[in-house]
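The complex appears here without one of its protein chains, the remainder shown in place.
Moving on, here comes chain A:
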């Protein structure tokens, strides 16, 4: 039997290379794309899942509900809470604090930055990560200990055998020698710690920082390992009382939140399993991924497979028609229905197996590509593939084999032989084929529309007006500390660099690390209005550097002493000039920017008179709404900045050269701190990259889907052309012109494609509207997106069909009539 099947397949390949080729390659493409996307989806769903005891691991998150802003869930919490948590909840087995920071190594004045974290000695007990060298319990026990990832060790020393070696580690301008006390073992499963290259213990000086002692401040994340998975729910249920008990503090306690802390502040335990998706909705959790996007990618893989399967079914039923006569004659000669069924099924299975092998090869090629497109450490996992592939092959083989086998083996020979033409499988099969083409193109067009919208939106985010002038702007890293003289020297040094037009400080910059927020009150005509404002302090020249748009009033003026922010000792006695952004103006309820001018707002500590209003400036993710903001002025006459961020507007110099000159100027003032002048786009890249990467996956999926759909249409057109040669001969004999024939055939093929487009547009519209709703700043969904996709699909379909029918329509009818 097997030999017969093999022989038959080989003969088919020889006689109809086009059909078999389309069938096999289409199926292989579908299988390859499906496997690849399935691996990607599994990667995302498996994120964190391989951490030991993941079901007992949680991150403590904070929920702020501040006046004038929508409540938000923030990743991480104040470290101050830890000792109280330990006291109140015996369910906590162990805990570790983790602060992401930028440690770098220094060699002869050159800085090398590492993805790094400061943490507690208990880190390894919480996460159970394996060490290649060193003991988990001791690795971070000594204050100068240092744990390196395998890769970091090789980068630094060229080997992983580095225990006891000394590494000069620079943190915020201070270099301390650390000793390597551990090397992390490489792992293949993805989790939120995968990127970490360097771990060091907190320094004793850290313990007095506000995020270690104050309830309202945080700088990192608190991870707990509970005793039982079920404890998460029970601890969470008691968290509100916990906050009420501890966060209110005594009246004199500046580090507490005051009366009724639970009204503005909440803590909750976020399980690490599934954090990948939940974190998408959590602020400042950078590795969150939109679950619907991942699901859509999975769906796209499934659809690609379904499309390919539909092709196989289509081509197989079409081809079955071509073989009907052969089957009828065989039956007349005595072949049984069962034998024929087995033969056709066997053929379909064999084709599916070949396609499966090719698909696996394609997957091997695609996975590294997708890995580099998404930036994820994706690898082919044969555990998953080994299960999926045979299933797919059997399903596809069965799906594409069952119809032809049933129909062919069920043909009544007399009917087939009596019909003058070869049957096409009847009206039912024709309708099935139409439906499949409609489905295929519907899916392909939907995906293409989504792809267009997603790519447009990501493009828009990169190029949309952020409220300041992005080009010709370079921004440095924060200057640690509050040394007034050094800050003045830094500005002077930067301004002296040739090509610099203006240089200034701000405490905020694109992609800010540190943020200060406080509640300001305006005593309006209809009672006090409280708004929680983000605070920025800027130096002279800031306006020339960023060039924000002034909506009303004026910018700060060095000549007016009252603009300058009062020194700390005079804050309670003097009003400072302040500029608001447009969001703040509308939150306070002023009718227009001009309305706000001259009004006085205050926190109780600071009092500010509004002298100007600028348009909203976007320093953070385009998904996030712009925070209402207040800006103060500091001329550096008395009052130093805290960790100011220098920014420079330059002209007439290439950006990379400029950055190099600025870094050199920085090193002249602060040789101990790594300098990194970079453009806005580079600083903000992280906000866009996730969407951009997924946009690329969508492009990949769209291309694959369209390709598969076209292969299907091409095969069908070829088949129909072959089947209709005779009919066309007759029509031409009766006086139809070549153009009429082409029109007829095009019409037949385009009908399902057009119906598909009509179905695809509303679906894509709904899906994309929902997706776009997740962005604060977004493009409008225009007909252009739809028209381009539809026109593209129709054009491709026309070309495909024309390629098949054109020569047919031109041929002499006599030849066609003979070709029986």
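Simple rule for what comes next: contacts are C-beta pairs under 8 Å (C-beta built on N, C-alpha and C of every residue); 3 or more make two chains touch, one makes a residue touch a chain; residues count from 1.
Just so it is clear, contacts and distances are computed from a predicted model.
Matching "Threonine dehydrogenase", "NAD(P)/FAD-dependent oxidoreductase", "ABC transporter ATP-binding protein" or "Glycolate oxidase" against the UniProt entry of the left-out chain gives the name "ABC transporter ATP-binding protein".
When the omitted chain is restored, the residue from A:90, A:735 or A:783 that touches it is A:735.
Only one of A:59, A:246 or A:726 touches the chain withheld from this view, namely A:726.
Within the full complex, the residue among A:86, A:186 or A:810 touching the omitted chain is A:810.
Considering the complete assembly, chain A touches the hidden chain via residues 415, 418-421, 423-424, 726-727, 729-740, 810, 812-815, 817, 820.
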